[in-house]
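The block that comes next holds chain A.
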Amino acid sequence: MSMVETTPGAWEPKIVAFCCHWCTYTGADLAGLNRMNYPANVRVLRIPCSGRMNPQYALDALNKGCDGVLVCGCHPGDCHYSTGNYFARRRMLVFKRLLEYQGLEPERFQVRWISGAEAGKFRDTVTEVVEQVRALGPLHLNHELVLSGMEVE
Partner candidate 1 sequence: MPKITVQHGCAKAQLALVPKVAKVIKITVETPDVKSFRLQMPNGEASFLGEPGQFGIMGIIGSGECVFVISAQGEDWIEFTVKRVGQVTEMLHALSEGDEVFVRGPYGNWWPYEDCRGRDMLFIAGGIGLPPVRSFLQYCLEHRADYGRIDLVYSGSTYDELVFKHQLFDEWKTVDNMGVHVSLYHEDSRWDGEVAYTAPYLEKLAIDPMGSNGEGRVAVICGGPSLYRTGTKELLKEGYAPENVLTTLEMRMKCGIGKCGRCNIGGKFICLDGPVFSLEEVAQMNRDE
Partner candidate 2 sequence: MSRIGVFICYCGSNIAGTVDVEKVAEVARTLPNVVHAETNKYTCSDPGQAGVKAAIEKYNIDRVVMGTCSPRMHELTWRKLLADTPVNPYMLEVANLREQCSWVHKDKEVGTAKAIDLIKMAVAKVDKLSPLKSTQIPVTKRALVVGGGIAGMQAALDIADAGYQVTVVERETSLGGKMVMLDKTFPTMDCSACICTPKMSEVGSHPNITVKSYAEVESVEGYVGNFDVTIREKAKYIDYNLCTGCGACTTKCPTKVINNFEQGMSARPAIYKMFAQAVPAKPVIDAEHCRKIQENKCGACAKICPTGAIHYDDEDKVTTERYGAIVLTTGYQLIDWKPLYPEYGGGKYPDVITGLQFERLVNASGPTEGHILRPSDGKEPKNVVIIKCVGSRDPHKGVAYCSRACCMYGAKHAHQFLDKVPDGRCFVFYMDVRTPGKGYDEFYMNTLQDGAQYLRGRVSKIYKEGDRLVCLGEDTLTSAQIRIEADMVVLETAMVPAEGVDKLGSMLGVTRDKDLWLTEAHAKLRPVETNTAGVFLAGVAQGPKDIPDTVCQAGAAASKVIGLLNHDHLESNPQISRVNEALCQGDGACVNICPYHAITLVQKQFRENSQKITRTVASVNPGLCQGCGACTVTCRAGAMDLLGYTNESLMREVDALCQW
């Protein structure tokens, strides 16, 4: 949350995107098939359904050095498992508000519904999130971790 001085260009935001297998992951594949371009800062982590998204994963990611978290799933009504994203929607609405309340910038935790056909939306979302987080600068939540200062080549 706190900004740290960095030399321009040295730092690149690191963002993890939790994507449901059936829609968003497919949409991301389609973006590839269409040879779309988007920033390489996002790493997709595949989960079966946005209903599988445990807020604890996001907390872990933010704690351990991700600068932003994106959670994506099927549009409500289109869940492969019928209802998973409805539960996810409620949980994420509450969780996102909680994170922002305790001080996280809203841009650092975002949720989007992206279908298997919405390759363009995937590209745009990723680009937008990366640029927003880039503008915010690095997130340093891991105060005093015993590992801090340990660099791995």
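Picked so that all candidates are chains of the complex that A comes from, given by their letters.
Heads up, the rule we're going with is that a contact is a pair of C-beta atoms (placed from the backbone, for glycine too) under 8 Å apart; a residue touches a chain by one contact, two chains touch by 3 or more; residues count from 1.
Computed from a predicted structure; not experimentally measured.
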item	value
From 1 or 2, the one in contact with chain A within this complex	2
Candidate 2-facing residues of chain A, complex	14, 16, 21, 25-26, 28-33, 35-38, 40, 43-49, 51-57, 60-61, 64-66, 80-84, 87, 91, 123, 147, 152
